[in-house]
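Excluded from the complex is one protein chain; the other protein chains are retained at their positions.
== chain A ==
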Amino acid sequence: MFRAASPGAVDLGTEDETVSDLLVADFQKRFQGVPPIHAELSLPCNSFGITVLFGPSGCGKSTVLRCLAGLERPESGRILFADQPWLDTQRGICLRPQQRDIGFCFQQDALFPHLNVRKNVGFGVTSSMPERREVVDRALEQFALADVGDRLPHQLSGGQQQRVALARALVRRPRLLLLDEPLSALDANLRDRLRPALRRMLAGFGIPVVMVTHDRVEAMSLADEIVVMRGGRIEQRGSVDEVFTRPRDRTVAQIVGIETIETGVIRELANGIATVEVHGVCLQAVSPRESTRMVHVCIKGEDVTLQRGRDGSGESAGAVSSRNRLSGTVTAVTPEGPLVRVALDCGIRLTSLVTRPACEELALQVGDPVTAWIKASAIHLIPLPDSSVD
């Protein structure tokens, strides 16, 4: 996977003389009235990979992106791209955006309204380039814009505008691509269709991509590495799986949108399985690495399977592998795009995400009795800091 970038410590004082192939950043940016933004990143700079800065709006993720681009000047810190210093406040170095050789796509595309598609795409291609025309032609072809080359930006659809912005940034063959909420201006349907295409297209350029988003689905489907931010600080970094399934603490669990987060007490530990009591309900989960008594119990909506009726027939047949079977009633049914969010009361409050057809098949309505099944491995336990047994 993409984790080769040693996500743990950021090492700026490289001692060996070999050429680094990392983009390493560690800087602070202050704005009046908000906590300072502190970013610590490290990613391979010569190969494709999408790093997603993820977090609620106002957490500073866009500022980090703007600092990488050179549009903001951090008060202190360093940015090193391979062996080229982009920023070193101690040595008074801060390269302008023009000197960094980057591509930046803004949230609202920022196409030049007075220039047609062809001129927008060719804007940054230096006129000294002899094959300028062919380069632009190829880019228009590649981004399916050849038919609209003469149109002005306001005559384009949202998807086309977004492609122009990407083509304009990528036609210059930048060394790093920065995307600020690249799909947020599009409607939900289009976003769902474009996501896989976007990733495939970006992969073809073989350059690192740093992307900002607050959209959980976007982060999950595009990212190789996720950096979760809140209040100007990086809370956790890691692969999609790591961050979304095993958040480090309650804050990250909330940011990544885990539906059920409850506090529980470990009653028993045996054979790597922990029995946790939450509001009088006992759940079985894979035991945490640290020995602890109090835990946060995290259950993702996708991992809660529903069965109609209070007494699952699967139990008597013994054919279900899930360790946890909870009886309860439906308290709310909310459609969410292709999924339906079903809220349950099983002694503890649970949320289950099921597909629309599944929900129709079960004919779920508020007040219906249901049985919820949860695999022990799908329950993630986060040790509470001050509750260690020894």
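Keep in mind that, in the parts below, a residue touches a chain if its C-beta (ideal position, glycine included) is under 8 Å from a C-beta of that chain, and two chains touch if they have at least 3 such contacts; residues count from 1.
In this text, contacts and distances are computed from a predicted model.
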Protein name (UniProt record) of the chain left out of view, among "Putative membrane protein insertion efficiency factor", "Nucleoside recognition domain-containing protein", "Alpha-D-ribose 1-methylphosphonate 5-phosphate C-P lyase" or "Molybdenum transport system permease": "Molybdenum transport system permease"
Of A:Ala169, A:Val209, A:Met229 or A:Val276, the residue in touch with the unshown chain: A:Ala169
Hidden-chain contact residue, picked from the options A:Val52, A:Cys67 or A:Ile102: A:Ile102
Hidden-chain contact residue, picked from the options A:Leu23, A:Ala39 or A:Ala69: A:Ala69
Where the unshown chain meets chain A, residue by residue: 69, 71, 96-98, 101-104, 106, 108, 110, 112-114, 123-124, 126, 168-169, 172
